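There's a structure below that I have some questions on.
Missing here is one protein chain; the remaining ones are kept as they sit in the complex.
Here the chain labels run A, B and C in written order, and each chain numbers its own residues starting at 1.
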Amino acid sequence: MSTADASPAPGGRATSSPLMGHDAEPTLFELSAPGRISANFRATGVPEWTAEELVPAASLRSEPTPVAEVSERDLVAHLTRLSSRQFSVDLGAYPLGSCTMKYNPKLCDDAVARAGLADVHPASPPSLTQGWMALLADLETALCRITGMAGATLQPPAGAAGELTGLLLMRAWHDDAGQGGRRRRVLIPDSAHGTNPASVTLGGYEVTQVPSDGRGCVDLDALAARLDDDVAGIMLTNPNTLGLFEEDIVPIAAAVHEVGGLLYYDGANLNAILGVTRPGDMGFDIVHMNLHKTFAVPHGGGGPGAGPVAVTERLTPYLPGPRPVRAKTGADSGDGAYEWMEPERSIGRVHSWHGNALALALAWSYILANGGDGLRRVSDAAVLNANWLRNRLRDTYDIPFDRPCMHEFVASAANLKRAQGLRAVDVAKRLLEEGFHSPTVYFPLVVEEALMIEPTETESPQTLEALADALVRIAADSGDDAHHAPRTSPVGRVDEARAARQLIPTWDARPS
Amino acid sequence: MSTADASPAPGGRATSSPLMGHDAEPTLFELSAPGRISANFRATGVPEWTAEELVPAASLRSEPTPVAEVSERDLVAHLTRLSSRQFSVDLGAYPLGSCTMKYNPKLCDDAVARAGLADVHPASPPSLTQGWMALLADLETALCRITGMAGATLQPPAGAAGELTGLLLMRAWHDDAGQGGRRRRVLIPDSAHGTNPASVTLGGYEVTQVPSDGRGCVDLDALAARLDDDVAGIMLTNPNTLGLFEEDIVPIAAAVHEVGGLLYYDGANLNAILGVTRPGDMGFDIVHMNLHKTFAVPHGGGGPGAGPVAVTERLTPYLPGPRPVRAKTGADSGDGAYEWMEPERSIGRVHSWHGNALALALAWSYILANGGDGLRRVSDAAVLNANWLRNRLRDTYDIPFDRPCMHEFVASAANLKRAQGLRAVDVAKRLLEEGFHSPTVYFPLVVEEALMIEPTETESPQTLEALADALVRIAADSGDDAHHAPRTSPVGRVDEARAARQLIPTWDARPS
Amino acid sequence: MAHFVPHTDAEVAEMLGALGLSCLDELFDAVPAALRLAGGLDMEPGLAEADVAGRFDAYAAANRPVGHDLVCFAGAGAYDHDIPAVVNRLAFRSEFVTAYTPYQPEVAQGVLQALFEYQTLVCRLFGTDVANASLYDGASACVEAVNLAVAATGRHEVWVSRGVHPQWRQVVATMAVGTGHRIVDVALDDGLTAWPVEGQPGAILVQNPNYLGCLEDLAGAAALARRLGALLLVAADPVSAGLLRSPGSVGADVVVGEGQPFGAPLSFGGPYLGLFACRREHVRRLPGRLVGETVDTEGRRAYVTTLRTREQDIRREKASSNVCTNQTLMAVAFLVHLGWLGTPGLRELALRCARGTRYCREALLGIEGVEPAAAAPVLREFAVRTAVAADVVVDRMAEEGFLAGVALGDEYGGGLLVAVTEKRTRAEIDAYAAALEKVVR
Partner (left out) sequence: MAHFVPHTDAEVAEMLGALGLSCLDELFDAVPAALRLAGGLDMEPGLAEADVAGRFDAYAAANRPVGHDLVCFAGAGAYDHDIPAVVNRLAFRSEFVTAYTPYQPEVAQGVLQALFEYQTLVCRLFGTDVANASLYDGASACVEAVNLAVAATGRHEVWVSRGVHPQWRQVVATMAVGTGHRIVDVALDDGLTAWPVEGQPGAILVQNPNYLGCLEDLAGAAALARRLGALLLVAADPVSAGLLRSPGSVGADVVVGEGQPFGAPLSFGGPYLGLFACRREHVRRLPGRLVGETVDTEGRRAYVTTLRTREQDIRREKASSNVCTNQTLMAVAFLVHLGWLGTPGLRELALRCARGTRYCREALLGIEGVEPAAAAPVLREFAVRTAVAADVVVDRMAEEGFLAGVALGDEYGGGLLVAVTEKRTRAEIDAYAAALEKVVR
């Protein structure tokens, strides 16, 4: 063997140097050595025909697909070390605004870790899946009660998918009303999340932006000016992305309904109002929920999530199918076996199967554990934490819309940028050094140098105290110093521009 | 809330500062806040009598026992952060001599993670535990084949427990032979592991040390001089703790048997000879195995392990009971149900139940996965790795007994200590900085500044290369510099003397 | 009930005090009184951890999972493969499970590097230049491929082979209502797509092996696409990459697929994994996240999500897609499973699936009353027709201890779709055939 040079030796160099802070972790491909094997297969007794006997020459590949050749031991070390280079909720507070990074109860992980759930084939006939169908139906009922809606689809695998599903429901409704042609526009506040306008486009509508007023809410006059009978509907987040409750939601709903539009509720911020008020009561027609935010489905480093969509009675005929319903046996309903029902005027499927089933089940276990009373406590504490922190930071950071917030609030580093060149990004990187994840930065777009802070209900007052202390400490830093942050993380500040300029999307694309 | 001071704020400060390298991780007791709760209990409907109604006043405590009051979220963060301050095999190479820190296959963890194994009550009648009894009997058979013995007990929960069990078997044998009074001494080489002499004392025997000869093996003349009819037996590790095979084991065995003594085999180093040779063939009468070394039971930060003891035919009547055996139905044996058998002259129980059952099962899954052929490959690679590394380091480190070794070898930093003040402990701490765990240091006692290195078979040649490079790099360091190592670990070099001088064995014992 | 809110009453009071409030309700003063939910949520009170477990025991008990008691011969995009222990032990470490999208790369190198390695593997399987960090599932990957193709070609018509999974086609159709794309359904002829020879499609979408398990003529499809000025979109099975030429190597512009076979249990259909890869020239239209390699301030290798300007949070209504949350954790599981299989293991896996499929198909066709649904060669799945209706066959076989397969819809003229993975032993296949023989009589 040739003596290894400074760069990671190829072929299974299982040192934990990355963990200990120097070296990068080699890729799976560098850990690879020709002929190394982990895979093994059960004895089956099936005849061992050759590839040539089984596959027509035209389709058969000549060389095996290169994957990697690592020992199981090196694979385990590699992934374990990668995990040690990753921050997570389980390691510390994660006040990422709009993302609701609450503690994900372990009991939920265990609840869904059952062969009776995980090993069920999605194409099995209903006679074999009554448990799953009951679970999904129970969850649907609960989500409807929480949102004040009449029916729901659990198929959308994420919030954005829920949005698009909702917009297609909107479209189906208008088409049925013979208004398909006329309704071209969907209104969206300027503070809206990016998925909203993107979904509107995919829904075949044009986006009309509605500016926020001085209080950070929808400007009623501006709204009125944009309302017309070519409006299909409006998408709102309430509380909105500034963490503020749209107090005029009732007149807004009336005005939109007045012109024949529908109201879409982006449920990303539902964590603020559980048991307090319901989108249905506010006048919304369509609601999506992010179960991976409000109902503790772990984010998984970016997914999977689940984005069920609930609607009012009049829209239920348009929901995607199939939906699990209980067969009516005799006069009284809902006591028979579960079967799949296709809504009469369904917009059709929006997922290959029944949605992210295990994620849905996990959210249901969370809802069961909390119960109606517990969910209200969730929102109470989420809003209490956000307001306490806002109050604690108001003398240090700009708070553009400084009044009682809901589950999150948006601060701004604009004052610090002017005073000492400390930008939102610098505050974020410094906070990493302090052992916290950073807030969401530069969103919503309506606030400059935005720091969108959502502590969530699962952080204790003492943790908030520590977080506030850190943010106050950081605000005293000079930008020049903070530019070097973070200094205690596995890697220092990353060159994002270079990544885009010299794109290296795979190991094989590296310039050699 | 009072502003948190520099020291960790009490009550659930869930920051990952420790992970990010500064601050210590607060204890569970510092994370505690009065009134915080994680616990919850199922609804049972059992009458809710009060403590006073249930417990006599004389026994009832007045105050609840103080445990801790933390949220589940903070408990999870605390333990997760603690784990991030811990090195492990899954993170990197762990060449700790005599400990056989091989990769612990995940399939073994899964094999034993079955309700059908984990939820079986140990006092259940045999009719309910046939699966467990079959598993234990199958493992016993395999261990006998591997060691060349006739029968075994799986009760000893660790190697030391196995040693004591073995010594009690020795005693029972001699007592039965009417020699109980006369046999007072047990011979042990000076290179023996500390548990050997300690066990001898607990077995009621006196230790007689046998010096090693110039080749690192038992000195035959010295042995002969110490052999007499007051010798109960000898305890040997073969390969011995220097990683050398006792080539004269046959004459040694003959000499010991000659005077009526028994031979005890300390199986800690069994990883070197699987399928190559067996203690039984060498003439040993009693063998203990460390399943947590040779058979991949994870060490768990110090335990649990399993230390089964296998013996020759003549000693089986003395084994601890009960043992699982297959009932003889009719003429031919071993086809009936399993039942518990008490050996006629058993020394009695050595464990509360049946030993560390899940650890035993895990080892069995490892043996099944490897099979007879795989186990031989294990020893081939273990010995190959050790010799390759020894050969690679011989120009850099003293190697007191520099000849082909088995699964491990002992190097010495004596030359470096003389040359540049670099001691074994410094090499160990520097190696931590390089991302490897250190070898065993200062053992065996017969070698000064000992570095006992056991790479194990699961480290790839490339990892060995990196380990060798690191050790060579380190050998160039000055002691003064190395004294400051490790500098990249969660804490720097620890003050062990102070820990003993100012003993703080619990949180409550801290000077306030 | 379980407690996830740490606050004690005293702490709540203290915090309210700091805000000058006297009770929690005052936190919601901004919510109009008329909207306040009187009496709280109409739901049962919270359950203890042990009671939640009890409820889930009951749900699980009301299902019949595949296993010893229900040997699985069903596939149709959801396959019963062995998942090695390392997958759950590694991919589901809490650092991966409880992290958000890697917005702060300095503390997210774990997820980022794993995704970078995942992207590399997807490209190697599919013979493409770039792959994204995952989409929802096979269906959403098809939708995004169609959208990319239409945007790239400016043509709104897309031909979709009926050999594409029917449920994926349904989702494509659902979404086309919003985008206004014209989806043309292309029928099969004896198991293979019978393409029209003329037209102006922006893309043609074919699945290989197709829904009936048959091997399509990708080279032919590529030639057709080139001739018509359309993009070739291929939905491919990652397992088949162990034996088949990669779609990219035979001319595919975009390759998508369902990643479930690597790392994801059947899970009643989700979470699965949408695979999406394409030629480099389309990278600026790539939907979803893309991880790229770069360096940190000290020049150390580092990873980060890149070409972010494609994405909804920056591009908003002009974004290439609306996807935000994806299926990252399943991508990590995919990486671990495929990494464990390795180069020889992937081939061996595909080979074993093909062998079992051949053995099972021959056994079934030996039964009188069982006819092949198509003559074209298959790889890991095949369809048969029986006198008894397929859904009846499935019900009866369940009583015999087998999940016999998936009943084909009328658009395929009925029939039973049967999949055989590396898990199926000869004994199981023989028993399955014997049971089927009884059932189809």
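Methods note: a residue touches a chain if its C-beta (ideal position, glycine included) is under 8 Å from a C-beta of that chain, and two chains touch if they have at least 3 such contacts.
Everything numeric here is computed off the predicted structure, so don't read it as measured data.
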Per the touch definition above, residue among B:S38, B:T237, B:N269 or B:T312 touching the missing chain: B:S38
Missing-partner contacts on chain C, residue numbers: 49-50, 57, 68, 82, 84-85, 89, 93-94, 423
On chain A, residues whose C-beta touches the chain left out of the figure: 1, 12, 33-38, 40-43, 71-74, 76, 80, 105-107, 109-110
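By our rule, only the chains that are shown with their structure count from here on.
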Whole-Å separation of chain centres (CA-atom averages), chain B against chain C: 45
Residue numbers of chain B (touch at least two other chains): 1, 12, 33, 36, 71-74, 76, 80, 105-106
Multi-chain contact sites of chain C, meaning residues that touch two or more partners: 1-2, 4-6, 11, 14, 47-49, 84, 86, 89, 94
